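Only one protein chain is missing; all other protein chains are in place.
Chains here go by letter, A, B and C, matching the order in which they are written, and residues are numbered from 1 within each.
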Amino acid sequence: MDYTYGPGRNHLFVPGPVNIPEQVLRAMNRNNEDYRSPAIPALTKILLEDVKKIFKTTSGTPFIIPTTGTGAWESALTNTLSPGDRIVSFIIGQFSLLWVDQQKRLGFNVDVVESEWGHGADLDVLESKLAADTAHTIKAICLVHNETATGVTNNLAAVRKVLDHYQHPALFLVDGVSSICALDFRMDEWGVDVALTGSQKALSLPTGMGIVCASPKAIEASETAKSLRVFFDWKDYLKFYKMGTYWPYTPSIQLLYGLKAALDLIFEEGLDNVIARHNQKGEGSKKNLTQEKRVTSKEHTNRSRLAVEAWGLKNCTQKEEWFSDTVTAVMVPPYIDSSEIVRRAWKRYNLSLGLGLNKVAGKVFRIGHLGNLNDLQLLGCLAGVEMVLKDVGYPVKLGSGVAAACGYLQNNIPMIPSRI
Amino acid sequence: MDYTYGPGRNHLFVPGPVNIPEQVLRAMNRNNEDYRSPAIPALTKILLEDVKKIFKTTSGTPFIIPTTGTGAWESALTNTLSPGDRIVSFIIGQFSLLWVDQQKRLGFNVDVVESEWGHGADLDVLESKLAADTAHTIKAICLVHNETATGVTNNLAAVRKVLDHYQHPALFLVDGVSSICALDFRMDEWGVDVALTGSQKALSLPTGMGIVCASPKAIEASETAKSLRVFFDWKDYLKFYKMGTYWPYTPSIQLLYGLKAALDLIFEEGLDNVIARHNQKGEGSKKNLTQEKRVTSKEHTNRSRLAVEAWGLKNCTQKEEWFSDTVTAVMVPPYIDSSEIVRRAWKRYNLSLGLGLNKVAGKVFRIGHLGNLNDLQLLGCLAGVEMVLKDVGYPVKLGSGVAAACGYLQNNIPMIPSRI
Amino acid sequence: MDYTYGPGRNHLFVPGPVNIPEQVLRAMNRNNEDYRSPAIPALTKILLEDVKKIFKTTSGTPFIIPTTGTGAWESALTNTLSPGDRIVSFIIGQFSLLWVDQQKRLGFNVDVVESEWGHGADLDVLESKLAADTAHTIKAICLVHNETATGVTNNLAAVRKVLDHYQHPALFLVDGVSSICALDFRMDEWGVDVALTGSQKALSLPTGMGIVCASPKAIEASETAKSLRVFFDWKDYLKFYKMGTYWPYTPSIQLLYGLKAALDLIFEEGLDNVIARHNQKGEGSKKNLTQEKRVTSKEHTNRSRLAVEAWGLKNCTQKEEWFSDTVTAVMVPPYIDSSEIVRRAWKRYNLSLGLGLNKVAGKVFRIGHLGNLNDLQLLGCLAGVEMVLKDVGYPVKLGSGVAAACGYLQNNIPMIPSRI
Partner (left out) sequence: MDYTYGPGRNHLFVPGPVNIPEQVLRAMNRNNEDYRSPAIPALTKILLEDVKKIFKTTSGTPFIIPTTGTGAWESALTNTLSPGDRIVSFIIGQFSLLWVDQQKRLGFNVDVVESEWGHGADLDVLESKLAADTAHTIKAICLVHNETATGVTNNLAAVRKVLDHYQHPALFLVDGVSSICALDFRMDEWGVDVALTGSQKALSLPTGMGIVCASPKAIEASETAKSLRVFFDWKDYLKFYKMGTYWPYTPSIQLLYGLKAALDLIFEEGLDNVIARHNQKGEGSKKNLTQEKRVTSKEHTNRSRLAVEAWGLKNCTQKEEWFSDTVTAVMVPPYIDSSEIVRRAWKRYNLSLGLGLNKVAGKVFRIGHLGNLNDLQLLGCLAGVEMVLKDVGYPVKLGSGVAAACGYLQNNIPMIPSRI
């Protein structure tokens, strides 16, 4: 049943699916149940309230859909838009590219704004488009919060600012797949109309749930949106919400209990502490992050970025303001094939890294560091990366990246609150 | 984490989700993995071959989609048909009704043939429609093999016979959700063009995989079908099949390993023995079922049906030829509310039964007996049903149904082959 | 990994090891931990307090020993007695016989009181021995509360009464292996000096923990007892209890968490309700059992005994006052080999029954009904037993035992409190 056994634990550092905590594995280790018994609606009711917290919304309506991130995208688009609708969408890497591809195939009129890979979304272009669009032909802005392929985090607050400045009514649809529960995300405050994530990302669950949250404005839009949809139709969910049975079709019992366990862990640690842990400012247990600090500046402290510097390599991410706290995309010199790094990491060190995709294939490898993870796990990964780099002929100084990361961490990471 | 604890095991006899064998729970008890490592494609390749066996096809192309049965329906329809296409579809109960609803909402021209609930699909009407359709305006016949709401199994071989008789090129799309891996199903022999099932049914897995299998003719149709689709698009799968990486988006690692374990159990028991076990002819371990026998006649031996008779109640299923081997829909007298039976079974006996749905709400309760289940489990359920019947005022003779079922079983069930 | 696969769940009705609830399996599904970290002592402290509740003691000292029931026996004896000490011990079946065998091999002077198998301990003989023992040469009375081989429950309160009547200082050592957490057991009230059980019995855990509880008098005796002992020596435990680290050698982390889960389930249901569930008076959720009622009389209502009667068979247990609520030992007619029943149950019906042992080998088979179990599980078992009986040539009326048990249960079992 294990096709490629190697001793010890696999070191899973792809940017999803991520490591599942034992608590969640335990919660899912169960037989099926009748989802029409009173037990599952009682659980679902709690889950729907809890899920709103990770989106930081009180007015949103969440949908827990038995699908993947790709399906969650489709749910966001088809419920709020009609064929031919003009949408402004940004390509800054492979995942935003795939979303745009979906948008086109679903029949929307996609106004694509493309940036060089490694850059964030060009909000100046957005501004000029919105300024020009006095007729409000733009029905939606689609933005990937964190582009997993290049390690770039976009500035959602800035998008909202521009929209507000022009009092533009376009819906704001956000892919939060590799951000929600890991990066600072504020649905209500930033006026996001549809936000979505997948269970196998920062929630640290198996794949299988696309979690979509709709603002009241998005729900209103769904009442008139003409895109054909059945499986992804929010109406069916809303009908069953009203009846109190919640599920238009069979949910995964195991994932529901797993989600409860995953959310319980997040709330026990504290969502803002979880976000701080990803950011490695290490202030999590002391004080909450203020919005100002997070949005306006970013200290150059992320431990994996420090390692990249110490190795003498470059990040794919081109500016500090875009650096992602959930994935580090590392550029390799031209004489090295980054795919060989990924292959070798797995074959020799039982280390799973992310490939470079599409435009950066062969040029970039990626370290995912999101979800229920601690620093020693990451340091083991960094040590492994160093050895692989040497294996493939890059003159890395062994221990250098680990030393750089430790230098920061030893000063900054908090005590584990429950153990003090 | 358990909202409604009761001592002992829950007796799960809804017609899905069904009991998961320990072997499958064990296989799924694992961390996430990188689905882009060589391990997952190696596993997937085996799974795709194995899955074809449960459809009894050698020429079909299977798709293992992270979705539910509802999504599998949508996959079958949108990949093979274009908006406005005429399809003949049968309503004989709640699930066929829901599929027709989906067909309409997806923009097809649905020619509905409705039967009284408890009856099978009216194949005479089909025959006359096909006879009249010399212009071949009918693009597809949609049929639910086993209608879970009423315990009715339709005759697929007969449909193929009619299609062949008129040399009609319509696609034959079959919902095998509560049949495949439990009832006799022969994709190639019966010329089924798309067949589909869900993981939480006879495969005895958690919910989360819609398994769809397409004939060469269906694959061909998918190349020109104009229904908008992205998440459910077979093209994306086929592209990744060619590349040997198999997955256009993230699969559930746990369900893949679970599927392997579930199929291994089925093949160890022998698929035909599994089907015979559902049919309770008990000849499974001795000889294979011949098609003739299965298609043309059905002995009146199903153990739960014997119990229903012994209780003096009627089946919802109106003719012996339609009796389902996976679900028994029991009619209650007018003075009893069947929902109260289901409620009480759960509240007093930790027994999960299926509700009557829609037209038969309050009139019918259902016993699911599909998947990895043995007779003593079912006998415990039947004993529970007897007590509930008495609880709600029906004058059942306690033990009567169990006695009737045992009378048959004791004569017919085979020894467990691995223990002889 | 499964040497004898059969479809569906195994029906486990041996009188131990018993079915493990999913909640407990989940709790044990975890990696090892350092047992010297603060987490395990914190857990252990709670466990030691909780364990006292199942013995109904406030003054006792519990020891959770990584061993089986046999080891727990040895712990009880060697810590409280010295070689050559005279003990009065009762043989009424295979397990009491094995304990006596151990007592002899450990060098004690065992004064054996033997009864016919199927009878309880002869307390008249005890009385005369105590009456005669004015010199107090008897150092201990050893009694098995519930003899698993014959389905006989001894009257502990009566023993205490006799001891008190003669003001005899002998220690009262009780094997509660198949009784504690299932039968009414009151360590403090009945003046039991050492009581013991095993994790795989009514606690519904895997094998691996012998749980021994010592009264202050037993602890005092342990300070001077001269039996050689190291692994089983309470002194080592007491030393580590004082230090607050609790474990003289490595405990099973998994069983500790499992024990916590098992106890939580018992306390959630209510220990007295658990006992009532085993007794099937069904009054558990309404009122607590009074001592008077339990000790002085026993209604003839146990569901499996009703089945035995309906089958026209006899219990091995010879008098109603001795009937066990945790195991039913059924006599078969001379022309049937009870071992064949057990073999066939497993080979054909995936049903595990207990063999007849030693003197009753071939004459008795046993149905264990202890631990986390509900009535529909037992009814499935009873239906299976009926079919096996018929298989081996006993003219049972199929359904008769189930009917008898249901007749009682349908009138008496309570609603599941958490679901009302």
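In the analysis below, contacts are C-beta pairs under 8 Å (C-beta built on N, C-alpha and C of every residue); 3 or more make two chains touch, one makes a residue touch a chain.
Please read these numbers as outputs of a predicted model, since none were measured by experiment.
Participant: Of the residues listed, A:Phe90, A:Phe172, A:Phe232 or A:Trp346, which one is in contact with the missing chain?
Facilitator: Considering all chains, including the one not shown, the answer is A:Trp346.
Participant: Check the options C:Thr153, C:Gln200, C:Gln280 or C:Ser400 and report the residue that touches the missing chain.
Facilitator: C:Gln200
Participant: Check each of C:Leu355, C:Val396 or C:Ile413 against the chain that is not shown and name the one that touches it.
Facilitator: C:Leu355
Participant: Of the residues listed, C:Ser115, C:Asn146, C:Ser215 or C:Gln254, which one is in contact with the missing chain?
Facilitator: Answer from the full complex: C:Gln254 touches the omitted chain.
Participant: By the contact criterion defined above, which parts of chain B meet the unshown chain? Give residue numbers in ascending order.
Facilitator: Per the touch rule, chain B residues meeting the hidden chain are 22, 25-27, 29-31, 38, 419.
Participant: Can you list where chain C touches the absent chain?
Facilitator: 1-4, 9-10, 12, 14, 16-20, 25, 27-39, 42-43, 66-71, 73-74, 83, 102, 105-107, 198, 200, 206-208, 227-233, 248-255, 257, 260-261, 346, 352, 354-355
Participant: To test your reading of the contact rule: which positions on chain A touch the chain that is missing from view?
Facilitator: Chain A touches the chain not shown through residues 2-9, 11, 19, 21-23, 29, 265, 268-269, 274, 277, 346-351, 372-381, 383-384, 386-387, 390-391, 397-400, 402-404, 406-407, 409-410, 413-416, 418-420.
Here, only the chains that are shown with their structure count from here on.
Participant: State the chain with the largest centre-to-centre distance from chain B, centres being mean CA positions.
Facilitator: C
Participant: Given that chain A and chain B are copies and touch, would you call their interface same or different according to whether over half of its residue numbers are shared?
Facilitator: Mostly the same residues form this interface, as more than half of the numbers used are common to both chains.
Participant: How far is the middle of chain A from the middle of chain C, if each middle is the mean of its Cα atoms, in Å?
Facilitator: Measuring from centre to centre gives 53 Å for this pair.
Participant: Compute the distance, rounded to whole Å, between the mean C-alpha positions of chain A and chain B.
Facilitator: That pair's centroid distance is 36 Å.
Participant: If I count partner chains per residue in chain B, which residues reach a count of at least 2?
Facilitator: In chain B, 2-4, 9, 19, 29, 346 touch at least two other chains.
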